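Here the structure is laid out as structure tokens; the discussion comes afterwards.
For this view, one protein chain was removed and the others were kept in their places.
Showing chain A:
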Amino acid sequence: MKVRVDGAVCQGHTLCAMTAPKLFVLRDEDGHAQAVSEEVPADQEELAREAARSCPEQAIVLF
């Protein structure tokens, strides 16, 4: 599984980093999210799905 955050859609709700802190980091200046790495470790896949599901802007892309 791979993950990325669509920077044009993210508005900095921060729920992804709350849900899956190992997968997402928030920018200091505005709290907008980025994926730590495109590769999702096997033991983090469920959290990645939950982060995508709970994103209010649906900015998280799993592929």
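Going forward, contacts are C-beta pairs under 8 Å (C-beta built on N, C-alpha and C of every residue); 3 or more make two chains touch, one makes a residue touch a chain; residues count from 1.
The working rule: contacts and distances are computed from a predicted model.
Asks: Which name from "Cytochrome P450", "Glucose 1-dehydrogenase", "Glutamyl-tRNA(Gln) amidotransferase subunit A" or "Carbohydrate ABC transporter membrane protein 2 (CUT1 family)" does UniProt give the chain that's left off?
Replies: Its UniProt record gives the name "Cytochrome P450".
Asks: Given the full complex, what residues of chain A touch the hidden partner chain?
Replies: Counting only chain A, the missing chain is touched by 11-15, 17-19, 26-31, 50, 53-58.
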